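One protein chain omitted, others in place.
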Amino acid sequence: MQIPVEGFMYPNEVELQWSVLIVLYPFITGLVAGAFILASLERVFRVQAVKPTYRLALLTALSFLLVAPLPLQLHLGHPERSFEMYLTPHRSSAMAMFGFVYLWYLMAVLLMEIWLDYRRDIVLRSQSTKGVVRVFYRVMTLGSSNISERSLQIDEKLGYFVTLVGIPSAFLLHGYVGFIFGSVKANPWWSSPLMPIVFIFSAMVSGIAAVMLLYMLSTRLRGHEIDIRCLDKIAQYLLYTFVIDFSLEMLDLLQRIYEADESFRSLDFMVHTRLWKSQVIVQILLGTVTPIALLGLVQILRLTDKVRKRIYALAGSLTVIGIFAMRWNVVIGGQLFSKSFLGYTTYKMGFATREGLLTAIVLMILPFLILWVMVKLLPPWPDADSLSVSGAEPVHGTS
Amino acid sequence: MLKDIEHLIRLTLVMAIGLVLFVIVRAAVIPPSFGEYGHYRGDAIAEIAARPIAYAGHQVCESCHTEVVDQKRLGKHVVVACEACHGPLAKHAEDPASVTPPKLDTGVVCGRCHEANSAKPKTFPQVVTADHSGGVACDMCHQPHKPGIEASPPKLAEGKK
Partner (left out) sequence: MEITRRHLLVLLPAAAAAWKYVMAGTPESAPKYSLTEHWWGMLIDIPKCIGCGSCVRACAQENDVPDGYFRTWIERYHVADWKIEKPEVESPNGGKQGFPPNEESGGKNFFVPKLCNHCADSPCTQVCPVGATFVTPDGVVLVDKTYCLGCRYCVQACPYGCRFINPNSNTAEKCSLCYHRISKGLTTACCEVCPTGARQLADLKNPKDPIHEFLRTHTVQILKPHMATGSKVFYNGMDGSVR
């Protein structure tokens, strides 16, 4: 497999080290962090309008978080040794420490919050269902069937606290991924203190857009009415976050162009040639400027509900594609140029190989399958048949 | 009151058990020499140091092939290690009878160093072999262990092909 090289590359640099799976990984964890932030908007910041998406956002975050380690495992030369990261983590390695950040976020934040919010429904279903599903619910109750008023109040308070801790945890989760790249001094495309911050904000953008699209899609599929007020609010937050994200990325770009250091000429050439389509066309024009313009228009003009929904769907889709392109440009782009600044290589993506396109597609579909199973087991819909026992107050998240 | 946080107590218990299990597994599975010199498996150093050798090193060759040592001593190739041309011969050094080093093709071996190239130091002896010898094997005129041209070049004097 001859890889076309332009100019000079150190002989060991010609073959790319990190494939499309490593592009997928920050994309997926970004969706997790973003979805969680959207959920926390309601819980902590009391933004009532987005309430209908609260539980859906949490389940979305969990589905994606469960899939997140898979691209990493498939990429490793020895996945059977990956547990070593928990046995002998090298404290100076961002990658090792991330294993614990992931674990913390999964166990102490996401699973905790979902469990606390759903506990009443879990207990009720553990009593009313039959068969295998019943076993699942019973295990989830941890053997306790207490859903008294007081216990639910305690859950509510604790859940609030968990979300509060969860917000910086979500920032840590994805900021860390940014740091994994940003701390590599050998690579000038990655090495930047802005990296964690850019990653966080682009994660929020992608997560919010993803939940918005999922909400629209799932409501449609269920034949219900979309809460337009909720959508308007989400779109607003998407716009604000996007503006910050775009400003940060442009700041990085402008600084690079102005300072024009040793690496600049090489990087500039790379963007104008190998990354032109994915960076300038897809990420910037289609994936950032267009959605921002569309969402901005909605704020300025008076448009009908129908038109707004269409615009949101379009803007949301473009956003998600654009953020994927951003991950691609960072990960793949960072490996296309030589560290000698004298040459460029090409990324040869396989199709049905362990790290190929087909694998990436399957991994992207998987979270939706998991989500589908989860919404069956733990329905997040605001108008779901909430099994109310003895007229007890419906819990938070299911108004 | 306690009844109302029963589920949280159970949760804490589950987490505690998980933590204890992790600590036990960790103690059992971590390689014993890990951390001996630093954050790595100490045994790795000895394992890497125990790899088999392919090149014997010229001191070893010279301990047997003294006649070549005498020959080389007076020529420019005195500083060139035996295995630079003859390849890795630790196996031959270990058991000379069982492993016979292959005869070298001077047409290939000599050119690697001495074929003219603008990036080679100007003071280094280099030729364009096509002009220099017209395709004739180098050892027709040059004795590789003592490459300087003398009054009567060895191979021509022996009348070989």
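Per-chain numbering from 1; labels A and B assigned in written order.
Everything below uses one rule, namely that contacts are C-beta pairs under 8 Å (C-beta built on N, C-alpha and C of every residue); 3 or more make two chains touch, one makes a residue touch a chain.
Because the structure is a prediction, the values reported are computed rather than measured.
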item	value
Which displayed chains the unshown chain touches	A, B
Candidates B:L11, B:A44, B:V69 or B:M140 - the one touching the absent chain	B:A44
Interface residues of subunit A (partner: the chain not displayed)	8-13, 15, 17-18, 75-79, 81-82, 84-85, 87-90, 92-96, 99, 180, 183-187, 335, 338-342
Residue ranges of subunit B at the interface with the undisplayed chain	31, 34, 37-41, 44-45, 47-55, 57-60, 79-81, 83-84, 87-88, 93-94, 111-113, 115-121, 124, 126, 128
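Here, only the chains that are shown with their structure count from here on.
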item	value
Distance from subunit B to subunit A - Cα centre to Cα centre, in angstrom	48
In the complex with subunit B, residue positions of subunit A that touch it	83, 86-88, 90-91, 107, 115, 119, 141-144, 146, 148, 150-151, 154, 158
Touching residues on subunit B, where the partner in the complex is subunit A	1, 3-8, 10-11, 14-15, 22, 26, 29-30, 34, 39
